[in-house]
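Each chain you see keeps its place in the complex, though not every chain is here.
The letters A and B name the chains in turn, as written, and every chain counts its residues from 1.
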Amino acid sequence: MKLVTAVIKPHKWEEVREALAAAGVAGMTVTEASGYGQQKGHTEVYRGAEYDVSLVPKIRLEVVVDDADVESVVATITSAAQTGKIGDGKVWVIPVDSVVRVRTGETDEAAL
Amino acid sequence: MDTGDTAWILASSALVLLMTPGLAFFYGGMVRSKTVLNMMMMSFSALAIVPVLWVLYGYSFAFSPGGNQFLGGFKRLGLQNISVDTAYGTIPEYVFVGFQLMFAIITLALISGAIADRAKFSAWIVFSVVWITVVYFPVAHWVFDFGDNGGWIATKLKAVDFAGGTAVHINAGAAGLALALVLGKRVGWRRDPMRPHNLPFVLLGAGLLWFGWFGFNAGSAVGANGLAGLAFVNTAVATAAAIIGWLAVEFFRDKKGTSLGAASGAVAGLVAITPAAGALSPFGSILLGLVAGVLCALAVGLKYKLGYDDSLDVVGVHLVGGLVGTLLIGLLAVGDGLFYGGSLDLLGKQFVAAFVVLAYSFVLTYVIGKLIDVTIGFRVSEEDEVTGIDQVEHLETAYDYAGSSSGGSNLLKEL
């Protein structure tokens, strides 16, 4: 099994979720995150003092998937999250040794 | 001059002043966290612009002697010819100047709810200056100037508008509708979630509006007397009944009552009782409040059916609530209302006042809005709108709860 982590633009979350659901992915875990990269932040001004805000808001998704599904899940996310503008984000894949469903204790494929 | 009357109108003026910051919270809590500052700035800018224009010429256009039934005269330009000893009825004229100023401020601010999240701040400023001059000052003259050469609604038509159902609420509501049409829908309207980011702020705003509204309505007796007392009681009870009306619609539809519904119902009731506060019995005010609560709760759905993005329901609450209040006077006014054995006469006058103000405000606002849109542009770019108007138009973000722990920001340059 693999863990697919995706960092995407916040307003793309809804489309990614729908695309994943359509592709049969039934569960995922989401965190709010901030990104630093080529996409520039912005400037804020408070009583004349300028602040450089370098982080941009992102949504971070984690999906544990069967080995067989990795490629399609990555492709689904990538295409649904794409705007073509800088800052669209990254997707990375990590090997997973095992998964457990807390409710039942089922493991691995059965836990997804 | 009477010090007691003066004391109450001074206090009332302060109360009505507070309504505009209150509105900033009522509206600001309803928008998304990325646009709350802009929403509030539309109210605060009204507090900045209107007083200056009021002193320069607004008061004169609305209330100076020497005008005609459509516009006041020029004798009060720059507040000339007033001294601390000049009286307006039983109070110093300066006190009346202050009291009426507050009505002008809030009326302008009310409109902004229709165009949340998407108006260029500079365009809003230009709009404010033009609108208050061309629409509000004349209408205030029509409705509120009872002097010789007073306004046509006040002195010729003699429709009943105790505290501004027409001049304030129908006026702002019609203007809101016009601007919502000029600016068009928000990006993502009916697709993206646009739920209130801070409901306690909405309730705070409702609470401050409510509080201030006692100055608005009971202060419109322009004295500390039994009429003020009646207006006070009517305001309290109509508001209460309107909350009940709004929540009843929700219970019927959703099986539950929401806090946003309670806050909205309160404002709907306050709007509806505004023109009627001096003319109804407390019992009549309960009826009026119930009707206003139910109708406004239904009216906020109109925008989805008709397809205009009146973002915070200026139409559903202020236009509809203002119409309900203004017209029901024709039925419920003690003495000459239809239900009290009066003729259709009063109801007819109320219709004329309501619809002339509605039409005047709608048409002129639409024209002003369009002119601004085709010249300097009224809307921010789509990208800026998605990013959030606070950051783009005000170079700020409203909240930073994480503080320095959020990392990400850095002092670049001081003033």
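Observations, loosely collected:
Definition applied: a residue touches a chain if its C-beta (ideal position, glycine included) is under 8 Å from a C-beta of that chain, and two chains touch if they have at least 3 such contacts.
Just so we're clear, the structure is a prediction, and the values are computed from it rather than from any experiment.
Beyond the single copies displayed, the complex in its entirety has a chain composition of A x3, B x3.
Definition applied: only the chains that are shown with their structure count from here on.
A separation of 44 Å divides the Cα centre of chain A from that of chain B. Across the interface of their complex, chain A is touched by residues 192, 386, 391, 395-397, 406-415 of chain B.
Considering their complex, residues 11, 14, 34, 36, 41-55 of chain A touch chain B.
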